[in-house]
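This report concerns only the one structure given below.
Every protein chain of the complex appears in place save one, which is left out.
Note that the chains are named A and B in the order they appear, and that numbering of residues resets to 1 at the start of each chain.
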Amino acid sequence: MTRLHPFTLLAIAAALPALAWILPAPAGGLAMAVVALALALTTGVFRTAVFTAAPFWLFLLLLHDVPTTVAIGLRITTMVSSFVWVVAALPPPRLVEAMVAAGWSASAAYVFAATLSAVPVLRARAGRIADAQRCRGLSPRGGPVQRLRALRALATPLILSALHEVDERALALETRRLVPGTRRTPLAPPSDHAVERVTRWALAAACAAALAWRLR
Amino acid sequence: MTRLALERVTFRYPATEAPALLDVSLEVTGGEVVALVGSIGAGASTLLLVAADLAPRVVGGRLEGRVAFDGEGVRGIVLPTPWTQLSGMAFTVWDEVAFGPANLGLARDEITRRVDRAIARLGIEGLVSREPTTLSGGELQRVIIAGILAMQPGLLLLDEPTAELDPIGARSLWELVRALAREGTAILVATSDLDALPAVADRVAWLDRGRLQAIGSADLLGSEALVAASLGPTVANVWHGARLPSPYPVSVAQALQRWEQR
Partner (left out) sequence: MGATVTSTLRFDRVSFSYGAVQALSDVSFALDSGERVALLGRNGAGKSTLLRLVTGLARPRVGTVWVGDWDTRDATPDRLARRVGSVFQHADQQLFARTLEDDVAFGPRAIGLAPAEVASRVARALAALELGEHVREHPYDLPPALRKLAALAGALALEPALLVLDEPTAGLDRALRERVNRALLERSAAGAAVLVITHDLTFAAESLDRALVLDRGRLARDSSLPGLLGEGAGGGGGGALEALGLLPPPVASLSAALALPGRPIRAADAARALARVAGGESRHLD
């Protein structure tokens, strides 16, 4: 599954919720939800998908009758599950490689890259900051006020140091020539097969056809 | 031949009245290592950004005077904080080093050649399959430098390149800098590792509050002025402390030579 081209993964993740909303409820929603949940299962994020969608069901139940709840709930489940699946199945660097290889907006790839390069560094730094603050006496226990103060001691340095480094990150990417207009040599371009390209177009066409059919 | 020339450059950061660089003229040619020394905030990092064509183009601000760069190859700058220089688009160290060359649009086999060579020169063969985010500061610094070297810069700008390295790692890096100069790269380096400079730098430029106060050979580090400004190598400081006459020796070898001749 993850060997599919990033654009294919995105196409599927977009098509499933689209069809869930377009096709008549509850059958359409049910079918798409089943597919989306199955995909989530294959990437090991089934529980994440279910637990993320659950609150919506509760909320709906408070507002609507059962049939409406089911209809909307299935559609939302499809959306949530597709999203959770694509985040797990598609590492952002692969998506950026695909964008750049396809000659897409180098500026967008640029912004993506600058943000991405910060994420793992910040994650590691968050851990180090937490360690440092604990060694200064920050206790993990305590009431809500304590915890809020603790959060400030952890979040503020992370955000401030990240903001301070934004400029340097941009400079580093510039010097390594990731600039608008770059004709980059793809190092490991995600392979794209004709079958996948056709599938993507077919998905788009299916959504359009379903829409036309519903609207007639 | 590669040549960088700053002619009477004055630079102000955005929304700042006080200039970070004032009337600085400096030239670096291929094959030579010019070291920038000065106290923190003297303008060395700013000068490197100007030389790299990142200030004011990307950084903003106002520049007066002229910056001329002739030569082949890119201008590559290595900033002092290696973790801000990761691309975020590479799963492995190899890909990270290849990031720059890939952006230059080179052919696959050329990229491979350059990357393998850069990795060998920095001695990081053991790290090639590692994820860049798991590296220590010193390993990261070497990876970033390799990434710039793989772009084969005509002008190499280094801002505190040994900051994260241990003493033996620092020594290897300085040896690499000399080797690159021998191959024709023009190198401008800002560093506070004053003791290493006599063996590395062909010329030393002293920056103080944005002005170029003096420029000369590495022996400049042994001048009364620099030692008084706390910019002398340790040997020079000891000589000064012993009330022996200036100019002071800048290295143990020079000290020994002078001692034996007295």
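The working rule: a residue touches a chain if its C-beta (ideal position, glycine included) is under 8 Å from a C-beta of that chain, and two chains touch if they have at least 3 such contacts.
These numbers come from a predicted model, not from an experiment.
Visitor: Among the options A:Arg123, A:Arg152 or A:His193, which residue touches the chain absent from this view?
Guide: With A:Arg123, A:Arg152 or A:His193 as choices, the missing chain is touched by A:Arg152.
Visitor: Check the options A:Arg128, A:Arg147, A:His193 or A:Arg214 and report the residue that touches the missing chain.
Guide: Of all options in A:Arg128, A:Arg147, A:His193 or A:Arg214, contact with the hidden chain holds for A:Arg128.
Visitor: Determine and list the chain A residues touching the chain excluded from the picture.
Guide: On the side of chain A, residues 125, 128-129, 131-140, 152-153, 156-157, 160-161, 164 touch the unshown chain.
Visitor: What does the interface between chain B and the hidden chain look like in terms of residue numbers?
Guide: 39-41, 136-139, 160, 163, 165-169, 171, 192, 195, 230, 233-235, 237-244, 252, 255-256, 259, 262
The criterion applied here is as follows: only the chains that are shown with their structure count from here on.
Visitor: What's the distance between the Cα centroids of chain A and chain B, rounded to whole Å?
Guide: Each chain reduced to its C-alpha mean, chain A and chain B end up 40 Å apart.
Visitor: Of all residues in chain B, which touch chain A in the complex?
Guide: That would be residues 49, 52, 54, 58-59, 74-77, 79, 81, 83-91, 95, 98-108, 111, 133, 147-148, 151 of chain B.
Visitor: Quick one: in the complex, what on chain A touches chain B?
Guide: Residue list for chain A touching chain B: 91, 93, 96-97, 113-121, 124, 165, 167-179, 182-188.
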